[in-house]
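Quick one: the structure is below, questions incoming.
Shown here: the complex without one of its protein chains, the others still in place.
So that you can tell them apart, the chains are marked A and B in the order they are listed, and the count of residues begins at 1 in each.
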Amino acid sequence: MLDFIQQTIGGIALGCVYGLIALGFVLIYKATEVVNFAQGELMMLGAFLSFTFIATLGLNYWLGFALAVVCMAVLGSTMERLVIRPILGYPQFSIVMATIGLGLVVRSLAGMLWGTDDLRIETPFTGGVFKLGGLVIAADSLSIIVATLLLCAVLYWFFRYTKIGIAMQATSQNMLAAYYMGIPVKRIFSLIWAISAMVACIAGVLLAPITLIHANIGFLGLKAFPAAVLGGFSSIPGALVGGIIIGVVETLSGFYLPEGFKDVAAYVVLLVALMVMPQGLFGSRALKKV
Amino acid sequence: MSYLAVQGLSIQFGGLKAVDDVSFEVAQGEVFTIIGPNGAGKTTVFNMISRLYTPTAGRIVFKDEDITRLPVQLVAARGIARTFQNIELFENASTLDNLLVGRHRHSSTSLVEDILFSGRVRRQELEHREAVERVIELLRLQHCRDMLISGLPYGVRKVIELGRALAIGPELLLLDEPSSGLNVEETDDMAHWILDIRRRLGITVLMVEHDMSLVSRVSDRVLALNYGKIMAVGTAQEVQTHPDVVAAYLGT
Partner (left out) sequence: MHQPVKTDYSQDLRLFRTAGQVWSYAALAVFLLAAPILFGNYLLSQVVFVIIYAIVGIALIILSGYTGQVSIGHAAFLAIGAYTAAYCQKQGIPFVVYFVLAGALTGVVGYLVGLPALRLHGVYLAIATFAFAFIVEEILARWESVTNGNEGIMLALPDLFGLKLGDTGFYYLCLAVVTTIMLGAINLLRSPTGRAFVALRDSETAAKSMGVNPARYKTRSFAISAAITGLAGVLYAHKLSFISPEMFTLSLSIEFIMIVIIGGIASLRGAVFGAIFMIMVDPVLATLKDDLPGLVANVVSVLGLNGGGAQEAVARVVNAPGLKSLIFGLIIIFFIIFEPFGLAGRWEKIKLYVRLFPLYKATTFKRQKMYLKSERGR
């Protein structure tokens, strides 16, 4: 039983990272109806940048973290400007492929710049543990859970109540109409990419102590798809819940099931979920108007 | 028994009763028009008859067959064709191909025959082509036969959509706002075609329309709908002067 709880907590922490990456998908999808297959690569880039600031340049952890987030915001909006904006309004297939291309470029550039070794950053939480009865919880895991919850709350509030958040939702529904209503559509798109890149960066930095940093952590982004789909793809709390479900399922199947199941668990859950409820846990089904 | 009978039709979206207990009958060979202010539920009635929406209550009977629960794709096979308010053409195909899709229900070749393009496919394709060319001639669409829809102006698209519905070879034609977005001359053409379709092809027309001059020119009977309920049924003249209808349009 203790094992089970211990594993579940580990799963929740992992799930929160998935949730954070999924959050990045959801943000961009909510505002621009683009699915960003490069989200995992953005996370990786954020982790590498924080490594450069913290380990290479020897800055304070929090300062390095903040700098990385700011850099990622700039990079995120630059990518939007260069790659996505010229093809806005294209069929989704084209845009999805463009983001896949973007992911390839980012990953190989990062591999060239930072090499292919595993990198590590020291965090204030490294090695810290909380003991609760027989349970041992790493401070790293706990930091992820807390940060994720906070971030979700902030973003939820942002989309629900701020003027710009509502403008973003309007833009996604109908770009032309939003434009006529005086919403600066182009700036909104850059902004949403910046925010999404920032979220990815936070996910990357939080994840760094657990998985180490290397060019392939971007592939974790693929694991975050099931999370986003499970959560309905356009719901912020949904992404979090979906992420946690995937994280827990994956960890538990790694612990209890034979080898091999761990890697596909997320996708099996995804396929089953798509069959049973294609709109996800928090999605809504709309009828097409004719 | 009547040709098309709608009995106690209702549909609810969440808490909203978009159509509430609507009953009417359409006789064969008639031009029957539904009018009403925006949001009255006209298109929703259409969508239920063409089976895109499933009503929450009521029945739709076409030629003695209850089609209330018929799958959408079988509606065309019963000889019911429709057009759409906001034009739902196949944008990246030519006019000819759009019309040929209308002939879909008349194809009876199997997948294997299609892949081999067998003699039967070839023969049927020629038949389809001839049927479609008759529609093209009727609607004078020769000039855009091989052009992609995405490059054509709105008025032409509207006519092509009518053509596609005709290519089905329907008995009952549902026209959803055939004149919306058309200029005066195009509307005039549309009125001629509707009368032609009824007279020459013997097709019954059920129509949703806002343009009252068009309505009174072509309709045998008119039904006025407001907030999902029937206000009045009768000739165009009778309905237009009905006190409830006047009130609904003038907003007293």
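We adopt the following convention: a contact is a pair of C-beta atoms (placed from the backbone, for glycine too) under 8 Å apart; a residue touches a chain by one contact, two chains touch by 3 or more.
Since the model is a prediction, treat every value here as computed from it, not as a measurement.
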item	value
Selected from B:27, B:115, B:184 or B:247 as touching the chain missing from the view	B:115
Of A:172, A:196 or A:235, the one touching the omitted chain in the full complex	A:172
Contacts of chain A with the absent chain, listed as residue ranges	29, 32-33, 35, 83, 86-90, 92-98, 100-109, 111-112, 116, 171-176, 215, 222, 225-226, 229, 233-234, 260, 263-264, 267-268, 270-271, 274-275, 278, 286-290
Where the missing chain touches chain B, by residue	50, 52, 71-77, 81-82, 84, 88-93, 97, 100-105, 107, 109, 111, 114-117, 121-122, 124-126, 129-130, 133, 150, 164, 168
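Just so we're on the same page, only the chains that are shown with their structure count from here on.
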item	value
Mean-CA-position distance for chain B and chain A (Å)	47
